[in-house]
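Reviewing the structure listed below.
Note that one protein chain is taken out, while the other chains of the complex remain in position.
Up next is subunit A:
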Amino acid sequence: MSFAEYLRQNGSDVLEALKIHVQLSSLSILIAVLIAIPTGIILTRHDRAAKAVLAVAGIIQTIPGLVMLGMGLMLFGLGSKPAVIVLVAYAILPIIQNTYTGIKEIDILYIEAARGIGMSQSQILFKVEIPLGLPAIVAGIRLSVVYIISWATLAALIGAGGLGDLIWTGLSSYDTNMILAGAIPASILSIIAGLVIDLIHRAVTPKPMRIKGDA
(Lines give C-alpha, C1' and ligand atoms only; values in the text may rest on other atoms or scores of the structure.)
Protein backbone atom coordinates (compact mmCIF):
# COMPACT_ATOMS: atom_id res chain seq x y z
CA MET A 1 0.00 0.00 0.00
CA SER A 2 1.40 3.39 -0.96
CA PHE A 3 1.64 6.26 1.51
CA ALA A 4 -0.95 8.25 -0.46
CA GLU A 5 -3.35 5.36 -0.29
CA TYR A 6 -2.71 5.01 3.43
CA LEU A 7 -3.57 8.66 3.92
CA ARG A 8 -6.77 8.27 1.87
CA GLN A 9 -7.91 5.43 4.05
CA ASN A 10 -6.76 6.78 7.40
CA GLY A 11 -6.91 10.51 6.76
CA SER A 12 -9.42 11.22 9.47
CA ASP A 13 -7.35 9.29 12.05
CA VAL A 14 -4.27 11.27 11.12
CA LEU A 15 -6.20 14.54 11.33
CA GLU A 16 -7.58 13.53 14.71
CA ALA A 17 -4.04 12.73 15.95
CA LEU A 18 -2.81 16.04 14.57
CA LYS A 19 -5.60 17.86 16.37
CA ILE A 20 -4.72 16.20 19.68
CA HIS A 21 -1.06 16.95 19.06
CA VAL A 22 -1.77 20.62 18.45
CA GLN A 23 -4.02 20.81 21.50
CA LEU A 24 -1.48 19.10 23.71
CA SER A 25 1.36 21.32 22.51
CA SER A 26 -0.52 24.60 22.62
CA LEU A 27 -1.98 23.91 26.05
CA SER A 28 1.49 23.10 27.36
CA ILE A 29 3.09 26.15 25.79
CA LEU A 30 0.30 28.40 27.04
CA ILE A 31 0.71 27.19 30.61
CA ALA A 32 4.49 27.41 30.32
CA VAL A 33 4.33 31.00 29.06
CA LEU A 34 1.92 32.00 31.83
CA ILE A 35 4.23 30.57 34.45
CA ALA A 36 7.61 31.38 32.95
CA ILE A 37 7.29 35.02 31.88
CA PRO A 38 6.10 36.34 35.26
CA THR A 39 8.67 34.09 36.97
CA GLY A 40 11.42 35.44 34.74
CA ILE A 41 10.37 39.00 35.48
CA ILE A 42 10.20 38.39 39.23
CA LEU A 43 13.63 36.79 39.12
CA THR A 44 15.12 39.96 37.59
CA ARG A 45 14.24 41.61 40.91
CA HIS A 46 15.80 38.87 43.05
CA ASP A 47 19.29 38.02 41.93
CA ARG A 48 19.98 35.31 44.48
CA ALA A 49 16.68 33.53 43.90
CA ALA A 50 17.34 33.82 40.17
CA LYS A 51 20.53 31.82 40.42
CA ALA A 52 18.83 29.04 42.39
CA VAL A 53 15.76 28.85 40.16
CA LEU A 54 17.76 28.87 36.96
CA ALA A 55 20.03 26.14 38.35
CA VAL A 56 17.08 23.91 39.28
CA ALA A 57 15.40 24.51 35.95
CA GLY A 58 18.68 23.65 34.28
CA ILE A 59 18.80 20.33 36.10
CA ILE A 60 15.23 19.50 35.07
CA GLN A 61 16.26 20.20 31.52
CA THR A 62 19.01 17.58 31.64
CA ILE A 63 16.72 14.73 32.73
CA PRO A 64 15.96 12.62 29.66
CA GLY A 65 12.43 13.06 28.34
CA LEU A 66 11.56 9.40 28.71
CA VAL A 67 12.57 9.38 32.35
CA MET A 68 10.44 12.43 32.98
CA LEU A 69 7.51 10.84 31.23
CA GLY A 70 8.00 7.72 33.33
CA MET A 71 8.00 9.84 36.47
CA GLY A 72 4.92 11.66 35.24
CA LEU A 73 3.25 8.35 34.72
CA MET A 74 4.13 7.20 38.25
CA LEU A 75 3.02 10.42 39.89
CA PHE A 76 -0.01 11.39 37.86
CA GLY A 77 -1.10 8.24 36.04
CA LEU A 78 -1.93 7.79 32.38
CA GLY A 79 -3.37 10.27 29.93
CA SER A 80 -2.86 13.81 28.79
CA LYS A 81 -2.63 15.37 32.25
CA PRO A 82 0.80 13.92 33.14
CA ALA A 83 1.95 14.58 29.57
CA VAL A 84 1.06 18.25 29.80
CA ILE A 85 2.76 18.53 33.19
CA VAL A 86 5.99 17.04 31.85
CA LEU A 87 5.92 19.15 28.69
CA VAL A 88 5.32 22.30 30.70
CA ALA A 89 8.24 21.44 32.96
CA TYR A 90 10.44 21.28 29.89
CA ALA A 91 9.09 24.36 28.18
CA ILE A 92 9.47 26.62 31.17
CA LEU A 93 13.24 26.83 31.29
CA PRO A 94 14.05 28.46 27.94
CA ILE A 95 11.32 31.03 28.51
CA ILE A 96 12.39 31.88 32.07
CA GLN A 97 15.98 32.02 30.99
CA ASN A 98 15.31 34.32 28.04
CA THR A 99 12.89 36.53 29.94
CA TYR A 100 15.44 36.90 32.71
CA THR A 101 18.44 37.61 30.51
CA GLY A 102 16.38 39.64 28.03
CA ILE A 103 15.42 42.06 30.77
CA LYS A 104 18.68 41.89 32.68
CA GLU A 105 20.68 42.74 29.60
CA ILE A 106 18.80 45.95 28.92
CA ASP A 107 21.28 48.78 29.32
CA ILE A 108 20.83 50.23 32.81
CA LEU A 109 20.86 53.72 31.33
CA TYR A 110 17.34 53.22 29.90
CA ILE A 111 16.07 52.21 33.31
CA GLU A 112 17.78 55.21 34.89
CA ALA A 113 16.39 57.54 32.24
CA ALA A 114 12.93 56.07 32.81
CA ARG A 115 13.22 56.55 36.55
CA GLY A 116 14.62 60.05 36.14
CA ILE A 117 11.75 61.26 34.00
CA GLY A 118 9.23 59.91 36.48
CA MET A 119 8.11 56.44 35.44
CA SER A 120 6.77 54.24 38.21
CA GLN A 121 8.10 50.70 38.72
CA SER A 122 5.24 49.19 36.73
CA GLN A 123 5.55 51.78 33.96
CA ILE A 124 9.24 50.98 33.68
CA LEU A 125 8.31 47.31 33.41
CA PHE A 126 5.61 47.71 30.78
CA LYS A 127 6.96 50.65 28.79
CA VAL A 128 10.66 49.90 28.85
CA GLU A 129 11.70 46.50 30.18
CA ILE A 130 9.14 44.28 28.49
CA PRO A 131 9.26 46.05 25.10
CA LEU A 132 13.04 45.99 25.08
CA GLY A 133 13.19 42.42 26.37
CA LEU A 134 10.43 41.14 24.11
CA PRO A 135 12.60 39.99 21.22
CA ALA A 136 14.56 37.79 23.63
CA ILE A 137 11.39 36.56 25.34
CA VAL A 138 9.84 35.58 22.01
CA ALA A 139 13.05 33.79 21.05
CA GLY A 140 12.71 31.75 24.24
CA ILE A 141 9.12 30.89 23.43
CA ARG A 142 10.17 29.79 19.95
CA LEU A 143 12.71 27.41 21.41
CA SER A 144 10.12 25.92 23.75
CA VAL A 145 7.47 25.58 21.05
CA VAL A 146 9.77 23.65 18.77
CA TYR A 147 10.92 21.41 21.67
CA ILE A 148 7.38 20.76 22.80
CA ILE A 149 6.02 19.82 19.42
CA SER A 150 8.71 17.18 19.02
CA TRP A 151 8.55 15.96 22.62
CA ALA A 152 4.78 15.71 22.42
CA THR A 153 5.36 12.70 20.16
CA LEU A 154 6.90 10.96 23.19
CA ALA A 155 3.85 11.78 25.27
CA ALA A 156 1.93 9.18 23.31
CA LEU A 157 3.88 6.64 25.37
CA ILE A 158 1.89 7.56 28.46
CA GLY A 159 -1.41 7.57 26.67
CA ALA A 160 -1.73 11.21 25.73
CA GLY A 161 -2.38 10.41 22.09
CA GLY A 162 -1.41 12.67 19.23
CA LEU A 163 0.90 12.06 16.30
CA GLY A 164 3.23 10.10 18.55
CA ASP A 165 0.59 7.38 18.69
CA LEU A 166 0.98 6.78 14.99
CA ILE A 167 4.76 6.78 15.19
CA TRP A 168 5.03 4.36 18.12
CA THR A 169 2.33 2.04 16.85
CA GLY A 170 3.93 2.15 13.41
CA LEU A 171 7.30 1.32 14.89
CA SER A 172 6.04 -1.65 16.84
CA SER A 173 4.15 -3.03 13.84
CA TYR A 174 6.78 -2.24 11.18
CA ASP A 175 4.23 -0.06 9.40
CA THR A 176 6.26 2.54 7.53
CA ASN A 177 3.23 4.41 6.28
CA MET A 178 1.95 4.80 9.77
CA ILE A 179 5.30 6.07 11.03
CA LEU A 180 5.42 8.60 8.19
CA ALA A 181 1.82 9.62 8.81
CA GLY A 182 2.91 10.62 12.32
CA ALA A 183 6.39 11.92 11.64
CA ILE A 184 5.71 14.10 8.60
CA PRO A 185 2.85 16.16 10.10
CA ALA A 186 4.82 16.50 13.34
CA SER A 187 7.80 17.90 11.45
CA ILE A 188 5.68 20.22 9.33
CA LEU A 189 3.85 21.39 12.44
CA SER A 190 7.12 22.22 14.14
CA ILE A 191 8.45 24.08 11.08
CA ILE A 192 5.25 26.10 10.68
CA ALA A 193 5.15 26.99 14.36
CA GLY A 194 8.75 28.14 14.12
CA LEU A 195 7.98 30.33 11.11
CA VAL A 196 4.90 31.85 12.73
CA ILE A 197 6.91 32.77 15.79
CA ASP A 198 9.66 34.22 13.63
CA LEU A 199 7.05 36.54 12.16
CA ILE A 200 5.89 37.51 15.63
CA HIS A 201 9.52 38.07 16.62
CA ARG A 202 9.96 40.44 13.71
CA ALA A 203 6.75 42.24 14.51
CA VAL A 204 7.70 42.92 18.12
CA THR A 205 11.18 44.15 17.24
CA PRO A 206 11.18 47.88 16.47
CA LYS A 207 12.32 48.54 12.91
CA PRO A 208 15.78 49.97 13.54
CA MET A 209 16.54 47.25 16.11
CA ARG A 210 15.96 44.45 13.61
CA ILE A 211 19.30 44.78 11.95
CA LYS A 212 21.53 45.67 14.82
CA GLY A 213 20.07 43.63 17.65
CA ASP A 214 20.44 46.49 20.06
CA ALA A 215 19.75 50.18 20.05
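For this structure, a couple of remarks:
Note that a residue touches a chain if its C-beta (ideal position, glycine included) is under 8 Å from a C-beta of that chain, and two chains touch if they have at least 3 such contacts; residues count from 1.
The rule we apply is simple: contacts and distances are computed from a predicted model.
Entry comment: the absent subunit's protein name, as recorded by UniProt, is "Quaternary amine transport ATP-binding protein", drawn from "Quaternary amine transport ATP-binding protein", "NADH-quinone oxidoreductase subunit I", "Peroxiredoxin" or "Basic membrane protein A". The hidden chain makes contact, of the residues A:Val33, A:Ala57, A:Val84 or A:Leu132, with A:Leu132. Only one residue from A:Met119, A:Ala139 or A:Ile184 touches the chain missing from this view: A:Met119. By the touch definition given at the top, subunit A reaches the unshown chain through residues 109-110, 112-120, 123, 127-128, 131-132, 206-209, 212, 214-215.
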